[in-house]
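Since the structure comes first, as structure tokens, the remarks are kept for the end.
Selected chains from the complex are presented in situ; the others are not included.
First chain written, first letter: the chains are A and B, and each begins at residue 1.
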Amino acid sequence: MDLGTIIGLILGFGMVLFGIISARGDFSLFISIPSIFIVIGGSFGALLVSNPLSRVLGIMRYVNLAIKVPNYEEERIIAQLVNFSEKARREGLLALEDDLEEVEDEFLRKGIQLVVDGTDPDIIKNILYNELNQIQLRHAVGIKLFDDWGKLAPAFGMIGTLIGLVLMLGNIEDKSAIGSGMSAALITKLYGAILGNLVFTPFRNNLQDKDNDEAMVKEIMIEGILSIQSGDNPRILEEKLLSFLPPSRREAVRQEAAQE
Amino acid sequence: MDLGTIIGLILGFGMVLFGIISARGDFSLFISIPSIFIVIGGSFGALLVSNPLSRVLGIMRYVNLAIKVPNYEEERIIAQLVNFSEKARREGLLALEDDLEEVEDEFLRKGIQLVVDGTDPDIIKNILYNELNQIQLRHAVGIKLFDDWGKLAPAFGMIGTLIGLVLMLGNIEDKSAIGSGMSAALITKLYGAILGNLVFTPFRNNLQDKDNDEAMVKEIMIEGILSIQSGDNPRILEEKLLSFLPPSRREAVRQEAAQE
């Protein structure tokens, strides 16, 4: 579980509630069923028009993705690639076949397999970059889903506000309606603003971040696979791949590679 | 029919209505003929200034496109390309002529025809990418139409609001005008917001999505056609084209290609 996401949601909602309580506010004022229908239901309807049905129904997959902590271990991957590079120079590319099973990442395994099969470097590059590209396009679908929703929720908040105001103005003689109308009006806007700014748009940013991280890991793999195939010096390969990491994380890899 | 689009529209409008009803609102308050003129008529006028007449008149074509479910069957196309690749290696490129009739997609047929005719690979690439490019430019026209409208509708909603407020302020002694003026004012804004956020902008996103999907299918075709011409190994071709699909959809293609 991604602690940051959970803490963030609790902290955000908690702070808003704490603000209400510390202003000695009546909490029940902030619950409105019609507002929930308009903001969540309405914006979900617009989301269905904007996006294919199957993607919207798969939205929980993206929520999961945002909550899960990815575990990329770039250091281990770099050390592994350096070891493969040394082995390939000693024993030839075919010798890597024995190590294929211990490679957990499917993308990396596929790349090494293509190298072992003696595929042309340009074709390997083409296949791996295309695969990375398609992974990013599929991520982009989830990012767009939350991006759309993050804009639609405040918009339907405003729609609810307008409905509330029209209702109130239409019954302006009925003083009792002013309160409920105005409350529906502003609470809907509040719901839209909180959902947009504390849930949907932050989820979108979170997914974008994880996409960037995964793309970097995959680029390390592609760079490593192509270097192994072209028979680069393992020290140069290590130098190349370490330049993807911040200086503070490089020492660990150097030691791990040296030990093995 | 694209179920998602229909469900989305019904759900979105239904939720807004349900919100009105559950707030015990009088539905007739929300009907205003002048508002319809200002929002729909006014924004349609601005749309005509922004875009050539012929394109605006063809807008129903894009509505159709948004409602239709595309049926791309990438799996079938990939399997077909793999089969063509095998046949071409066994019997030569000219043998593909016999299969041309069974190719339903016009773009793919044109590409295979160019290969059979022995056209230079660079020229085939140039023609097919240009065709894809022009298809996307034509789609972009429809996307821009709904993009423009999605921005103009809320703008004319605000224009109607201002008109209503000026009318109300001009007759401030006439108390009976306050209600109708304010109602026209806010209802127009409501119309603009709903049209913009539940209809036009979601349609725009929907068309953009379908454009992206079609571009991917066409790219699979181009990649396949050029690989067939250059005599790539059918297994490599399959690997290349499968990298366009998510892993979960690859197995089906492998089986289909193996059977045929």
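The rule is simple: a contact is a pair of C-beta atoms (placed from the backbone, for glycine too) under 8 Å apart; a residue touches a chain by one contact, two chains touch by 3 or more.
Note that the coordinates shown come from a computational prediction; the quantities given were computed from them, not determined experimentally.
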Original post:
Total subunits of the complete complex, with 2 given?
Top reply: 5
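Just so it is clear, only the chains that are shown with their structure count from here on.
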Original post:
Taking each chain's centre as the mean of its CA atoms, how far is chain A from chain B in angstrom?
Top reply: 25
**OP:** Within their complex, state which residues of chain B touch chain A.
**Re:** 2-5, 7-16, 18-20, 22-23, 25-26, 29-30, 179, 182-183, 186-187, 189-190, 193-194, 196-199, 201-203, 205-206, 209, 212, 216, 232, 236, 239-240, 243-247
Original post:
If you look only at chain A, which of its residues touch chain B in the complex?
Top reply: 33-35, 37-38, 41-42, 44-54, 56, 106, 114, 119, 123, 126-128, 130-131, 134, 137-138, 144, 148, 152, 155-156, 158-160, 162-167, 169-172, 180-181, 184, 188
